[in-house]
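Every protein chain of the complex appears in place save one, which is left out.
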Amino acid sequence: MEETIFACQHEETPAELELAIPAHLLRDDLPLPNPSELEVLRHYTRLSQKNFSIDTNFYPLGSCTMKYNPRIAHEVATLPGFSRLHPATPAVAAQGLLRNLAELQGWLAELTGMAAVSLSPAAGAQGELAGVAMIRAYHQARGDTQRQRMLIPQAAHGTNPASARMAGFTVTELPNLPNGDLDLDALRAALGPDVAGIMLTNPSTLGVFERQIQEVAALVHGAGALLYYDGANLNAILGRVKPGEMGFDVMHLNLHKTFATPHGGGGPGSGAVAAASRLAPYLPVPRVVGEAGSYRWESHAERPESIGQLSAYAGNIGVLLRAHAYVRRLGHAGLRRVSAYAALNANYLMHGLRRQGYTVAFAERRATHEFIISVQDLHKASAVRALDVAKRLLDFGIHAPTIYFPQLVPECLLIEPTETESKASLDRFLEVMAQIRREALEEPELLRNAPHDLPVRRVDETLAARRLQVAE
Amino acid sequence: MEETIFACQHEETPAELELAIPAHLLRDDLPLPNPSELEVLRHYTRLSQKNFSIDTNFYPLGSCTMKYNPRIAHEVATLPGFSRLHPATPAVAAQGLLRNLAELQGWLAELTGMAAVSLSPAAGAQGELAGVAMIRAYHQARGDTQRQRMLIPQAAHGTNPASARMAGFTVTELPNLPNGDLDLDALRAALGPDVAGIMLTNPSTLGVFERQIQEVAALVHGAGALLYYDGANLNAILGRVKPGEMGFDVMHLNLHKTFATPHGGGGPGSGAVAAASRLAPYLPVPRVVGEAGSYRWESHAERPESIGQLSAYAGNIGVLLRAHAYVRRLGHAGLRRVSAYAALNANYLMHGLRRQGYTVAFAERRATHEFIISVQDLHKASAVRALDVAKRLLDFGIHAPTIYFPQLVPECLLIEPTETESKASLDRFLEVMAQIRREALEEPELLRNAPHDLPVRRVDETLAARRLQVAE
Amino acid sequence: MPYIPHDNAETAAMLEAIRVPRLEDLFDEIPPALQSDVSALPEGCSEARLRREMEERAAEQAPLRCFAGAGAYAHHIPAIVWEIARRGEFYSAYTPYQAEASQGTLQLLYEFQSFMTRLTGMEISNASLYDGASALAEACLMALRLRPAAREILVPEGLLPHWRRVLDALLPMQGIRLRSLPQDPHSGRLLLPEENFPEAAALILPQINRFGLLEEVDALAHWAESHNLLRIAVVNPLALALLKAPGDWGEQGADIVVGEGQPLGVPLAAGGPYFGFLTCRRDYVRQLPGRLVAKTVDAAGQVAYCLTLQAREQHIRRAGATSNICTNQGLLVTAATIHLATLGANGLRAAAARAHQQAQRLRALLARLPGVELPHAGPVFNEFVLRLPRPAPSVRDGLLAHGFLAGVPLIELNPADDPHDLLVACTELSEDEDLDGYASALAGVLGEM
Partner (left out) sequence: MPYIPHDNAETAAMLEAIRVPRLEDLFDEIPPALQSDVSALPEGCSEARLRREMEERAAEQAPLRCFAGAGAYAHHIPAIVWEIARRGEFYSAYTPYQAEASQGTLQLLYEFQSFMTRLTGMEISNASLYDGASALAEACLMALRLRPAAREILVPEGLLPHWRRVLDALLPMQGIRLRSLPQDPHSGRLLLPEENFPEAAALILPQINRFGLLEEVDALAHWAESHNLLRIAVVNPLALALLKAPGDWGEQGADIVVGEGQPLGVPLAAGGPYFGFLTCRRDYVRQLPGRLVAKTVDAAGQVAYCLTLQAREQHIRRAGATSNICTNQGLLVTAATIHLATLGANGLRAAAARAHQQAQRLRALLARLPGVELPHAGPVFNEFVLRLPRPAPSVRDGLLAHGFLAGVPLIELNPADDPHDLLVACTELSEDEDLDGYASALAGVLGEM
C-alpha cells in the first residue's frame, strides 16, 4: 500500500479571513493537504524507518566521513538561548553565542595552521568558492589580472572544478602517477602566468598522502600561483598535519565530516574557510571579532577587501555550534586520536580485504582514512559491477561505499570506515565482503538483482529520468 | 544475527579509584558491558524499530485508550525548569510547578464531579488501592469495622480485585445480565453489613453504559456501603457525565489513558484519585494547596485522617504535567469532543464489523468508546481463535485488540479505536478484518501461523516459562 | 479540532453509516439527568500559547545547584539516553503483551533485568515497580508470602522516613506489623538487635542509611541469617558500582533487593516518574511482583523475547495476584537501561567514585566553617549530615538566593530529628567551583543570621 501525505485531506471550509490586502494580490485556493497531527507523525515516522543512517547502519562511505554525531552536540546547539536568537540581534544580546564562534574560529586556525578563519560558508562547495574567489581577489588586487586558469587533479571531487567555474575560472585537469602521487612533470608543464592556483586535497581522493606536497607548493608559488586545500579529508590528519604548514594558502573545512555534525539526509553542512595571512583580508564576511564580554560582528567597512557575503546571514550557526561542542569535548588529545583511529580502521579493512582477494589500489601505500578497491576482476569473471557489490551490501544492513569515484580507478569502491566504528563492526564488514565475493563468483545474479531485503527492490533510475514525475 | 549489548565489551582496565570506604564494603568487579556511545545508540535505535507504537501503528486496544499523545505535552513537561526540580525543593522555589498541579487538581475535580483530588497515585491500580483504602478508613473512622467485603463485577479489570485484596478486603464477584447491565438481584443478595463497597466502571468493561447506575448507587448506599469508580473508561464520557453525579464516592483516573500521556511500553501512568466530600479527608498525601503565588504541599499534620503516602514523593509529576497540558490545550469543548469522537469511531467500527458478519456482543446496545466482538463462530468453523485473529492483524501493521478480556465473552476481542484515528484508518481496519475473516474460513493456517511479516514469528511462550531464562 | 482528524464531511458520512442523526445521539442510552457539562474548565488554547505559558512557569525559578538527595539525586544524564527513550516507538508503545509486535521493548527489558541482576548480585529481576518505596512494600509482602506464618517486618530507623511512611500506609492494611530497630545515636548506624523476633519474616537492610552512612552489612546480614530472617536489601543502584553487591552480603547474601531507580538516567522531575526495582533469588520467582521478560524462541527457532509467568499477575490471577500492579514505569526503565549501557561498567564506577570524592571534599570544606559540625564519623557514599548552628530549614532557604539548594533538612523528613541537621548530597555534577561556592555562601548566610 502506498502511503502518501496527499491522501490526508480532511477538507474543512477555511475560516473567512480579515485581511487588509487588496484582493488582486491574494490567491483563491491553497492546494495543500490537511492531515491530523497523528497522521503526520505516523507518516514521517514510518518514512524515517525506511532510511539507512549512522544511528542504524555502518556507512563506509569514502570521502564522506560518516561518523558518529554525538547527540550532546545537538542538544547544546539547540538550546533555546541559541536557537531562538534572531540574526539581527545586536551583539550585546548575543555574547554567549559570539564567544563560541570566536573560539571556534581560533581553534580552526590552530588546527589548520592558518592565520584567520571565516565561518560563513554553508558547505564545502561554498567554502571552495570562497577560497578560489579569494585567490582571484588576491591576484586582482596586485593587478595580476591574467590569471584565469585553475589547475585541478583529475581525481578531484566534482565540486572543485564546479566551484572554480563559478568563480569565473577555466579549469585544467592534472593527471596522477600510478603510485597515487601527483605527476610533477605535468604540473610543471601546466604552470604559467595565466594560472591562478591549484586545488588539492591531501590525503588525496585516492586515499593516499601526497608526499611531494612541499615540492608542489614550491613549484606553484614559484609560478606566482596559490594553493587551495580542499579540507574534506582532514579527518585523516586531524591534529597531526596542518595544511598551512604544507604550503597551502587557503582552504575550507567540512565541519559536517571531520567535526561530526550530522549529514541530515543531505545537509546542512558548514564549509568554514581558513587562510594564510596574505589571503586573510579577502575572507568572506561576516566574522566575529573581539574578546570575552565584547564580541561583535566585524562590519563591512572594516573589511573593504573581503570577497563579500555569500549568504544572507553569518552561516550555518547551528552546525558551527555542533563543531564547537565537538572540539571542546574532545580537546587536542581527542582530536589526534580521531586521525589515529581513522587510519587504523582504514588500514585494517584494507589488509582484510586484500587477504580475501580483493584488488586494492595503491596497495603498496599506507591507507590514510580511506582506500580504494577495484572489482574489475569480478566484472571480468562474472559481469558483476561495483554498483552490484554496493547494492548487495545494503542487504546486510551496510551502506554502500562510494562507487565510481575517483573516476580514475575502474569499478572502484572508496571505503572510509571512520574512527567511530568498532572492531566488531569492521570484522562483520569483512565477513560480509568475503561472502559477497563468493556470491559474485558463484551466484552473480544475487548481486545483480540486489537489494532483496530493503523497503524497495532496485530502483529504476532510467524510468525516473524519462518520466520525470517530480511533484504531484 | 542476534544483536546484544552484552557483546560490547571493550574491556579497559578501570582506573584505580581513591575511596574513603573500608575495603570490606566494596565490590571487586562490576560485570557490565562497556559499549561505545555509537554502539548504544545503534543497538537501541534498532531495537526501537522492532516495536509497534501509536506513532507507527493503529492500536484498537480495548480498555487501554491508546490514542495520540501530543508531543507538545512531552516538550513542556520536560522543560528544565520542571524536570530538574529536586523533590525536596521548598515550595517558594517551585511555584510554577505547584500552580500547574493545583490547576490540574481543580480541573479533575470538575471533570469528575468530585470534591477533592489527590494526584499522587502512580497508576490506575495504585489509585484503586488508594480508593478502597479510603473506603476502609471511612468505615473504620465511623467504628463500622465489620465491612471486610468488596463487591466487584466478574467482568471487572483484574486490578480491581487485586487492589481490594491489597487493602485487606475479601472479594465477592457479581454477575452481569445478558444485556450487559449489572444483575441487580445479585447485587441485592450480595449486599449486607459486611460489605464495604462496590467497585464499578461505567461504561463497563463490556463496552456499554450501565443504565441503572443511579439505582445501583441507591442500593449500595442504602446498605451503608460506598461506590468506587474505576476511571479507566472515562474517555467514553469525558466532559459529559460525572462519576460524582452518578453516585460514586471515590474514583481514580488513568491519566495515561484519557489524558493522552504516553504508555511508554508499559508505563509510567498516573492514577489520580478523586473523592466526594465525605471521603476527601482520607485522600492520600501529599496534595497541593494554596493560591497563585503561595502554593505549597499540604503537611502531614494537616491531614491526620489521610490514608498516608503511597510513594516516596508526590506522584508521577512528569505525567501530571502532560495531563495538565492536554486539558489546557483542549479546553472544555475539546474534551467533550474527545468523547463524542471516541464514541463515533467505536460505533462506526462496530457497525462495519457487524455488516461483515462478525458477532458483536450486546449488538442491540450503543457502543461506548469500545465494544466487543466474539469469533466463536470462526473457532467452530475452522478452529481459529481470537488469538490467531489478533496475531494476523499484526501482519497488516495493526496492533491486536485486547483479547480474552472481559473473560465473560468467549473468544472475544475488545476493540477501542479512540478519537484520534481517522476515518481512513478505520476503513482500512475494516478492510483488513474482512480479509482476515475470509482467510479464517478459507486458509485458517494463515492465521494460526501468524504473524508472518514481523521481526519474529509467533513466540513460544510456553518454552519461555519452562526455561525461564530471564537474565544473562 | 486539535488531535481529532475528522472533517465535517467525514463525520457526516460516519454518522450516516451507523444511522445516527447527530453526534450527541451516540449518548442516548445515558439517563438525561446524568448528562452535564464542564464549562467551568478553561477554554482551549493553541499549542503556541501552551508552550509560552509553560515556559514562563518553568522559568519562574532560576536554576539551583542541587545538593539535595535523600533518595533522589541530580546526576548527569547523557544526551543520548532520552534522545533514544523518547523515540515514538518506545514512548508511545503499549505494554508488550503482543510479543511479536514488541521485540524492541522486550529485549530491552531483558537487558535491564540482566543489568540489575549483575549489579545487585541476584538471579532474578522484575521489569519495574512504581518507585523505590513501594518496591520495598512489595518486597515485604513477598517476604510474608514466603514466610506465611510470620506477621512482622523489622525496619531499621535508618530507613528514609518517607519510605517508612509508605510502608506504614501499605502494610498494616493487610495486618502486617512493622517493628522499628533503633540506630546508634552516636554513630548513626544500626545496632545489632539483642532480642529475638519470632514473628518476623524479614529484616530490611538499607545500605546506605538515611544519614548517608554505610552500614556493616555483612554483620547485619549474618545476624539475620542466624535468626532465620529473610534479608531485604535497600540499595542505591549507582552506589552499587562501588559497594559490595547484596548477593554477597553475609554468608548467604540478601534474599530480595529493592531500590529507587532514579539515579540511573531518570530526571529529578520534582519526584517522579521514577521507578522501583526488585531483584531476588531464583527460588522466589513465583512470588515476584511485577512483569518479567524471558528469552525464548519463535516458531522458526530464532531468539525471541516475551513476558513470562503472567499467572502471577492481576490480569490472570486477579485477587490472588502477587501484586495489583499493571501499568508500571516502563519508559523510565527504558531510559535506565540505555543509561547503564551508555555509562558502562567504567562510566558507572567513575560517576560513583566522583560523587563520593566530591562529597568527601565538601564534607571537609563545610566542617571547617565556624559552628558547623559533623554529627557522624562513619564512612559515606555521596551524602552526609551537617549539623548547623541555626535551624536547617532557614539556612537552606537563605542559600536559595545564592543559587544553591543546600540539602534536605532532616526535620522535614522526620519531625523528631534534630532541627539543625541538614542532609547534603554530592553527585558527579558537583564541580569544585560549586563546592567552594557552597562553602562561601554558607559562611555568608550563617554570618548574617
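We call the chains A, B and C, going by the order they appear; numbering starts again at 1 in every chain.
Just so we're on the same page, a residue touches a chain if its C-beta (ideal position, glycine included) is under 8 Å from a C-beta of that chain, and two chains touch if they have at least 3 such contacts.
Note that this is a predicted model, so its numbers are computed, not measured.
**Student:** For the chain that was dropped from the view, give me its touching partners among the shown chains.
**Tutor:** Answer for the hidden chain's contacts among shown chains: A, B, C.
**Student:** Of A:T159, A:T201, A:N235 or A:T258, which residue touches the hidden chain?
**Tutor:** That would be A:T159, which touches the missing chain.
**Student:** Please pick, from A:A390, A:C412 or A:A440, the residue that touches the omitted chain in the full complex.
**Tutor:** If we include the chain that is not displayed, A:A390 is the one touching it.
**Student:** Could you pull out which residues of subunit C are in touch with the chain that's been left out?
**Tutor:** Touch with the absent chain occurs at residues 46-49, 51-52, 76, 78-79, 83, 86-88, 428-429, 431.
**Student:** Touching the missing chain, which residues of subunit B?
**Tutor:** Residues touching the hidden chain, for subunit B, are 8-13, 34-39, 41, 45, 70-72, 74-75.
FYI, only the chains that are shown with their structure count from here on.
**Student:** Which chain maximises the distance between its CA centroid and that of subunit B?
**Tutor:** Farthest from subunit B by mean C-alpha position: A.
**Student:** What whole-number Å value describes the gap between the mean CA coordinates of subunit B and subunit C?
**Tutor:** Once rounded, the distance between the two centres reads 21 Å.
**Student:** Using mean C-alpha positions as chain centres, tell me how far subunit A is from subunit B in Å, no decimals.
**Tutor:** Computed from C-alpha means, the inter-chain centre distance equals 49 Å.
**Student:** Could you pull out the residues of subunit C that touch at least 2 other chains?
**Tutor:** Residues 2-6, 10, 78, 80, 83, 88-89 of subunit C touch two or more partner chains.
**Student:** Which residues does subunit B have that touch at least 2 chains other than itself?
**Tutor:** Touching at least two other chains: 8, 10, 37, 41, 45, 49, 54-57, 68, 70, 420-422.
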